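After this line comes subunit A, so read on.
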Amino acid sequence: MITVMRMMVRGRSPRERARARLMSAGAALATFLLCTAANLLSFRIDAPHDRLWVFTEHEPRLLAALTLTLLVVPATVFTYQASRLATATRERRLAALRLAGATPYETRLVGAYEVGRQALLGGLLGGVAHLAVNVALWRSLDGVVPLLSPMWTLVVLAAVVLIGVGSGLAAGRHVVASPLGLVRRARPRGPRAVDLLLVGLGVALFAAGFIGKGRFPVGGPYGAALSVTVGAVLLLFGLVLAATWLIGAVARRAGRTAAAPETLLAARIVQADPRAWARALTVVGLTVFFGSAVGAQQGDILFSPWLTTSKVVAYLLIDLALLLALVTSAAALAVHQAEALLDHRRSFAVLAASGVPASALGRVLTRQALIAASPVCLVAAVAGAGIIILTTADAPGWSPGTFTFAAVRAAVTAGIGVLAAVLVARVSRRTLRGALRPEELRAG
Partner candidate 1 sequence: MLEARALRKTFGRTTALDGVSLEIGEGEIVAITGPSGSGKSTALHCLAGVIRPESGEVRLDGRRVDTLGEDARTRLRRENFGIVFQFGQLVPELSAVENVALPLLFNRHGRQESSRAARSWLERLDVAGCADLRPGELSGGQLQRVAVARALAVGPRVIFADEPTGALDSLAGEQVMDALVGTARESRTALVVVTHDNRVAAYADREIVLRDGAVAGTSTAGASTAGASVAGPSAADGEVTA
Partner candidate 2 sequence: MSIRHVLLGLLAERPKHGYELKKEHDHHLPGARPLAYGQVYATLQRLERDGFAEVAEIAQGGGPERTAYAITGEGRAELERWLAEVEEPAPYVASPLFSRVVVATVTGGAADGYLLRQRAAHLARMRELTAEKRSGSPARVLAADYALQHLDADLRWIETAMERLADLRGEIDA
């Protein structure tokens, strides 16, 4: 089996190599971020240090660690998205394996090996990068930044590889390659009400881990970290499912009423696979959610007399992290669009050959992004601002000004999210032009 796996890895196409590199990059980023977060938590608490107060004072330090941990989410989604690149080629290869006598389980193992290998390579890279940064900081800022124990690095690395292998196994789940080599993609099930439970459970675990840190009932701080991680994963799954439903519903509606062919095409294509869009957009949605929530909070504080520089700096840092998350998730979106285009290159090339201008097909891409991103960003922005306003509205300091600030900030955040998706779609036009070449029309 191992030999076969090695063979498969060696015989990869350039596209698959690119995919493998992207996956490694995502894994490296995730490892780096997780190690840094762990490192942050082991800083010496409350050591007086005027410039580094964000990292040494208890509360902002927690916030920074939380932000870093959250940044792992886009990195993970990016890695997962990359693992889905070139699926057509990969599925054909897996089907060939089945034809050669491999059992379905074995083909899934091959898939898991491929992802796991890339996760390990990336994880090692990320770990080494963190170690380098860590050593540099430790030498220059001794007394504040301790060396992270290698135990932690190993734990993080193991987690990254495990998640990689798990997602590799899971990715093979939707592909049923019959021994005759036919590849069918089993339809992933639609969202159900039970999925909301996932969201609830996720939120609960997540919150419990954070609030109960230090006096967590089981396993102390480790239990808390585990709780946060599991909660985040559950929450993500739940959100993806909810977003799937939302995107599907909006696309269905848009498709029914569309007058322009571009909109019709865009809506139907999104409607056929809302899950892929939901996966790619969940992180964008989360970013918008936090951005909008933070905005509402800022409104609360900015107009209050208790504004301090430290708070302004903290907020700026958070906004910066959110922007970073947005960029990572936009990259994941780009990967998704490139993949979706591959599936359509033949039918699009035929459309182009029969006289549909490339610019019109480009508009199909942007409208897809609009149809999928708008509802997600809108809901996320309203929810983000809403939660803060609902929980703090009766506190003193709320004025029409703060409300306006919160609303504007929510609108801007949603706009940035949609804009990111649309920009990515515009970038994909270059891929589109490649897909429209007349060579695509050749039968063989």
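In the analysis below, contacts are C-beta pairs under 8 Å (C-beta built on N, C-alpha and C of every residue); 3 or more make two chains touch, one makes a residue touch a chain; residues count from 1.
On how the list was made: all candidates are chains of the complex that A comes from, given by their letters.
None of the values given here were measured: they were computed from a predicted structure.
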{"item": "In-complex contact partner of subunit A, selected from candidates 1 or 2", "value": "1"}
{"item": "Subunit A to candidate 1 touching residues, read off their complex", "value": "258-261, 264-265, 268-269, 271-272, 343-344, 346-347, 350-358, 360, 438, 441-443"}
